[in-house]
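Excluded from the complex is one protein chain; the other protein chains are retained at their positions.
The chains carry the letters A and B, assigned in the order they are written, with residues numbered from 1 in each.
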Amino acid sequence: MPMNKRMNLTLLAAALVALAVAAGATASSKGTSLSLVAYSTPKPVMAKLIQAWQKTPDGSGVSFTQSYGPSTNQAKAVAAGQPADLVFLSTGDDVNLLVDAGLVNQNWNRQSYDGIAADTVVVFAVRDGNPKHIKSWADLIKPGVQVVTPNPFSSGSAKWNILAAYGAQRRLGKTDKQATAYVQQLFSHVVSQDSSGSNATNTFLSGKGDVLITYESEAINANLQGKNIQYVIPRQTMLIQLPIAVLKNSKNADAANQFIRFVKSVPSQETLVQYGFRPVNPTVAKEAATIKKFPARPGIFKIDDKYIGGWRNADKVWFASGSGRMVKIEQAVSGPTSG
Amino acid sequence: MGQPLASVAQPAPAVGRLVSNTTRERAGTALSLGFVTVFLSVIVALPIAALVWSSRNDGWSGFWTAVSAPEAVAALKLTLAVAALVALTNALAGTLIAWVLVRDEFRGKSLVNGIIDLPFALPTIVAGLLVLALYGPHSPVGVHAAFTRYAIYLVLLFVTLPFVVRTVQPVLYELDTQMEEAARSLGARELTIFTRIVFPSILPGILSGVAMAFARAIGEIGAIVILSGNLPYKTEVASVYVFNLSQSGNGTAAAAVAVVLLAISFAVLLAVGGIRRLATRYERA
Partner (left out) sequence: MLKKYAVRFAALGYLLVVLLGPLSMLFWRVYVEGAGKAWTALTDPDTIHAFKVTLELVAIAVPLNTLFGIVVALAIVRRRFLGKGLLNAFVDLPLALSPVVVGLSLYLLYGRTGWFGPWFSGHGIQVLFALPSMVLATIFVSVPFVAREVVPTLREIGDEQEQAAHTLGASGWQTFWRITLPSIRWAVIYGVIVTTARCLGEYGAVAIVSGSIQGKTETATLRVQEEYENLNLAGSYGISLVLAAIAIIVLILMTTLRPKEGVS
């Protein structure tokens, strides 16, 4: 009996080791592998683009690992050592975080299209039929309106929402103080601040809030997945520019750069349009399909607008930990003061 | 004795201990202790030490700031309150269920007994998802409590169900019913029998189960992360708060609050050990 037991235990141990080795062997990649770290919502379109690229000579044989999450948290994870070859984040602010950590070249935004892969705009997602008639920023602060927007200390989407809210007020003639007061009033209507844009979408879809401030691309993405979200583009809204950049220490920088060029090429930009993103490639922007899909808004302004002053300035004024305006506003409304 | 909740720290009876102390004995002891020490150091002690050390990266003032931040205080308060409520509910329900499983007889009892352990076997993320399905926006029973404190309470009840049941059951089973029979024959009421005879005997079992349920409720993350809705001050519990801080690069602040949770865990373990020693003091005398 003991001999059999010993043999059985040995066989069991051997089987376990074999299993572990087999699992490990299949898990290890052969050939070039690119690590993509991205913000929370573009997973479906990235899957499509990666597939398409892998059919080209440049991309054949290249495997991908992907990680999606709240843009700022993702940037911090990469800064803390999460392996990455390229990042596709939702704000230039988060890429600057990596520049400051020495991981991204400070010329990243001198690449084609200023280092941007795609655009979108800030929109209001509303309930079926828009029962509270939400069309403009002023409607958001009407009594009883409940707003869903993510946590600005972890999510890139949240930052865009706040700057869009502020910028819209400024462009309507309000002073800096008045516009900041508006943002505070807006946040007193906020009923949920999830960590990421996609979590906020989930919260809104699960029944919370009257309006979700989100990316146009995310609303379209939800609709493509059958969720049926109605959305409104306010007259004054912000152009969301989504940056893509290679990491300095990437061992596959060439492949990563090739993929980025691919993302900015005409066929990829057309795919991005299908998935709800506004293209950066001017050829695609002029196509009939694009114009039909994306209503123009004369009131669209960008991050470099004089009232916002670019990401470095916006970060210092609004999102700096401890001293940013959002810290004070969140404290006033009992919201999160960190990611 | 298949008691998954029996602590390793039981008082040692005289039986089972080798008395001789030969050189080979000492070598064996050294070898096994060496292995155990290295293993526990690498796996448990060093990470915990790093945690405690990191919590002081910004000095004592930094530690205090992190722990006394309004959001942290709110999260800890909510955590302790919900965990206390969960522990209390388990004390009552768990004792009730253990009683029925030991003293009652009905068809399907062994099935019921088996299913008690399900929360041990089921991944907590699945538990959270199922509670969301039951009490979320598509609730079949019309209860829409997801993303509220009630949802946290309910899912923690699910997760901590086995604790008190499994600590009370063995004690009830071992209980000699002669005293109860005697009391009954002398005319005592059922309630009196329970409070005067049964309850004192099972109290240590209840208390240790409650302590473990409390510790579990304080630390739970997987079941809560989907339901929590991230509403600071409203539905954010301490574990989610620490999780969020860790994800946003605030390792030091996270460590500070985590040290508080660690201290609570240690306190619970001490309490359980103390209860056990108290309960078996007559056996050891």
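Everything that follows uses one rule, which is that a residue touches a chain if its C-beta (ideal position, glycine included) is under 8 Å from a C-beta of that chain, and two chains touch if they have at least 3 such contacts.
As the structure is a computational prediction, the values presented were derived from the model and not from experiment.
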Among B:Leu101, B:Leu231 or B:Ile275, the residue in touch with the chain that has been omitted: B:Leu101
Missing-partner contacts on subunit B, residue numbers: 1-10, 12-13, 15-18, 21, 24, 28-29, 32-33, 35-36, 39-40, 42-48, 50-51, 53-54, 93, 96-106, 109-110, 112-127, 129-131, 133-134, 138, 140-141, 154-155, 157-158, 161, 166, 169-170, 172-173, 190, 212, 215-216, 218-222, 225-226, 239, 242-243, 246-247, 251, 254-255, 258, 261-262, 265-266, 268-269, 273
Footprint left on subunit A by the chain that the document does not show: 1-2, 5-6, 13, 16-17, 19-20, 23-24, 26-27, 35, 40, 43, 64-69, 77, 80-83, 196, 198-199, 201-202, 205, 222, 225, 227
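Note that in this section only the chains that are shown with their structure count from here on.
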Rounded Å distance between subunit A and subunit B, as computed from the means of their C-alpha atoms: 39
Contacting residues of subunit A [partner subunit B, same complex]: 69-70, 72-73, 76-77, 79-80, 151, 153-154, 191-195, 199, 203, 206-208, 331, 334-339
Of all residues in subunit B, those that touch subunit A in their complex: 69-71, 136-137, 144, 146-147, 229-233, 244-245, 247-250, 253
